[in-house]
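Just one protein chain is left out here, and the rest sit where they should.
A and B are the chain letters, set down in written order, and residue numbers restart from 1 in every chain.
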Amino acid sequence: MAEKRITVRATRFDPAKDSEPRLQSYDIPFSDDSMVVLDALNYIKSHVDGSLSYRWSCRMGICGSCGMTVNGTPKLTCSAFLRDYWPGSITITPLNNFPIVRDLVVDMEDFMEKLKSIKPWIIRKQEMPLGAGEHRQTMEQIDDFRQFSQCINCMLCYAACPVYGLDNEFLGPAAIALARRYNLDSRDQGTKERLPVIAHSDGVWECSFVGECSVVCPKGVDPAKAIQQTKLDTSVRFILPYGNRE
Amino acid sequence: MDFESYDVLVVGGGLAGIRAAIAVVETNPSLKVGMVSKVYPMRSHTVSAEGGAAAVLRPEDSYETHAYDTIKGSDYLADQDVVEAFVREAPIEVIQMEHWGCPWSRDPDGKISVRPFGGMTTWRTCFAADKSGFHMLHTVFQTSLKYPQIHRHDEAFVTKLLVEDGRCLGVVAIDMRSGRFDAITAKAVILATGGMGRVYAFTTNGNICTGDGMALAYRAGVGLKDMEMVQFHPTGLPFTGILITEAVRGEGGYLTNKDGERFLKRYVPNKMELGPRDIISRAMITEFEAGRGFEGPHGKYMHLDVRHLGEAVIDRKLPFMRELGREFVGIDIVHDPIPVRPVMHYMMGGVDANISGATPVSGLYAAGECANVGLNGGNRLGSNSLSECLVFGAATGRAAAEYVSSAKAVSANPIEGMLKDETKRIEMDYLEKKSGEERIGAIREDMQLSMDAGAGVFRTREGLEELTKQLGKLRDRFGRIKIEDSSRTFNTELMSVLELDYMLEVAEVITYSALAREESRGAHARRDFPERDDEKFLKHTVAFRTDEISPRLEYRDVRITNFKPQARAY
Partner (left out) sequence: MSAETETSSRVATRTYKPAMPAGWWLRKGHYFWYMVREFTALPLALWLLWLLYEIQRAGRGPSGYYPPSSTPFVVFSVICLLFALYHSITFLRLAGVILHFKVMDKPVPSGLVVASQFGAWLVASIVIGAVLIGFGR
């Protein structure tokens, strides 16, 4: 039986040499049904072209490093199986809406800034002393924010969001979902402090609910839900008297 | 020339590293802390840890029991004073994490839940569903963002520790984005670079676990302690090596062989699936060799069965495992048994550090998996590592903060020359080298397969000696390596070759240390020396770098306080 092969095209870009990115084509063996797109990239790098650059680490969908655009859709390449594309070819380009640093590597600094801007830490008026033990919290209270705490910072949602693509000032799905995670945590009292960044024209109000972010999210975070809920939440706060509690 | 300068520089952005950085600024808010990581911190391999963190939280538990479990688990190679200090700090760290927002799973009364775990005589492992490492890492990382004194250098790859006259002055790091070589100076450097699983072919570890900090310290003259103690986790998925958490067994999962038998009754009858990892891994290999394992396209395996737990328990306690089963094996663990086999997972050995994380080089500290402070000895109990990262990350941060309060500033004088030399070394050996025919991938794969075969669960003198020869040949081939990528911008091939250099170094230390330890203790199992030999080997192996391929080995007594070494049976 002839060995199965698959064609992989990947973006190449070296700022020192190239004025713009181009696609390079590779033809590699598809030797195991469990192979993922990341395996294809690793094969290319090990055996064919060592200069292909991309990020990856855990290969099990939890570190968020390996997000790239595969045949037009943002995906974690460690969880995209070759068998779903074969015998068709695979085109791998960097995540949309981000500046390209090199080959399949994008600039993450804007994302990191946005994550930090929403103050993703427990804010309390009065810190409880360690000796007092843990804050009591029930599993139901954790259920309130659990979904929004699953974000692995893979940035697929930013790549899918046309609003972010058209306007880089938009705070974006993951940052707002993370803000909501803390706002809903029973231990946190920082909702008011996060408001200026969230309830801003570049914050939730920039979102027009395309919803593609939730479609591509590999962890089921549903950032679109987080954003729309936050819109309602901040509006209610604005209208109701004494609505601006923590 | 101006260099970026810090009071304390942390190398590595995982649980131990970030915890240390926070500890420094909480001890002394006027200190300036730098954090260098070759990946963005949320990518650190801590993120993949699943099971939980052990701590004495319940009234029916006691420090003495946790200490005893840990020391017995270590096959009595642990330094008992370190263990006793550890068990007292762990509960404080768990509460601190909770205050910082870690979503520990809860009992109905709202208190932090605990679950049973391997080798623990009582329930003491706190957990955040089955994504404990993920939640803990994101908690400390996001918390660290509120301290303006912590300055991060993300995607900066450290190539050398700067040491002069027995004092660590800082590091040389490549800024991946621009390819620029930077010297970053600091009065104290804390290594928190994690493990070296990628030295093996079949491992739970991610791509970034290449033993960087261990090799860096080794080259700076620090000893690597107990490197032969490599932990093989009993339950990894075949082919990928993806970890199936011990918590599956903690929640009541069964390990069965091809005959449907819970075979552990012949090896650890009292603890069964909750025995320590080294014994269970050996049991599985023994069963494979007796022909009682399942045969699959990716090797032999056993069944890990949780069908009897029911969907409700699985979705509440093991949702990530269900996801992994679906995604990577195409099974639903509610209805199908999970195929598992022993997989390289953790390094008990590491940089020789004391209870405060200090190494013999002044100003150089180490914490987390890359360090060996004497906690885990010959075998680590599951869920002690996440606690270890917190306890010793914090302790090391505090110790470093204290040290720098009286340490002299680093003078820029020797740094410029050191930076120039290091830049030249890497340019000549890799970036600008025109000759060479060996590929990184080929050498790396050969090293990994050789290590799997020669330094696996069971070792023999012949296997280890053959391995030393193979590593010698790999070293020669490494000298003839050529990289294809000469770009300065985000050159991941350069990073790979530097990592391979570190890995070969670490592999050599593991192999020679294993060859010299002529006994079986903890995770180190010699077929030719199947018994434990306390007379000769109740000691730590400390390996020092020489000009040869083989290290110089010294032996240091284990510190015993309250627990006399006994036969280890479960």
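We adopt the following convention: a contact is a pair of C-beta atoms (placed from the backbone, for glycine too) under 8 Å apart; a residue touches a chain by one contact, two chains touch by 3 or more.
It should be emphasised that the depicted structure is a prediction, and the values quoted were computed from it without experimental measurement.
Asks: Given the contact definition stated above, which residue among A:32, A:107 or A:193 touches the chain not shown here?
Replies: For the chain that is not drawn, the touching residue is A:107.
Asks: Given the contact definition stated above, which residue among A:7, A:186 or A:228 touches the chain not shown here?
Replies: From the options A:7, A:186 or A:228, the contact with the absent chain belongs to A:228.
Asks: Where the complex has a chain not shown, which of B:32, B:88, B:111 or B:177 is the residue touching it?
Replies: Spelled out, the listed residue whose C-beta touches the missing chain is B:177.
Asks: Could you pull out which residues of subunit B are in touch with the chain that's been left out?
Replies: 175, 177-180, 489
Asks: Under the stated touch rule, tell me which residues of subunit A contact the chain that is not displayed.
Replies: On the subunit A side, contact with the omitted chain comes from 13, 15, 19-21, 72, 96-101, 107, 140, 143, 162, 165-166, 208-212, 215, 224-225, 228-229, 231-232.
One rule holds for everything that comes next: only the chains that are shown with their structure count from here on.
Asks: Any idea how many Å lie between the Cα centroids of subunit A and subunit B?
Replies: Computed from C-alpha means, the inter-chain centre distance equals 27 Å.
Asks: Spell out the residues on subunit A that touch subunit B in their complex, using ranges where they run on.
Replies: Those in contact with subunit B are residues 14-17, 32, 34, 45-47, 49-51, 53-65, 79, 101-103, 105, 108, 112, 115-116, 119-122, 127-128, 130, 133-139, 142, 145-146, 149, 152-153, 178, 182, 185, 187-188.
Asks: Quick one: which bits of subunit B touch subunit A in the complex? Just the residue numbers, please.
Replies: Residues 39-40, 42-45, 47-48, 92, 95-96, 98-101, 103-106, 108-112, 131, 134-135, 138, 142-143, 145-146, 154, 177, 206-208, 239-240, 242-243, 316, 324, 327-328, 439-442, 444-445, 483-485, 487-493, 496 of subunit B touch subunit A in their complex.
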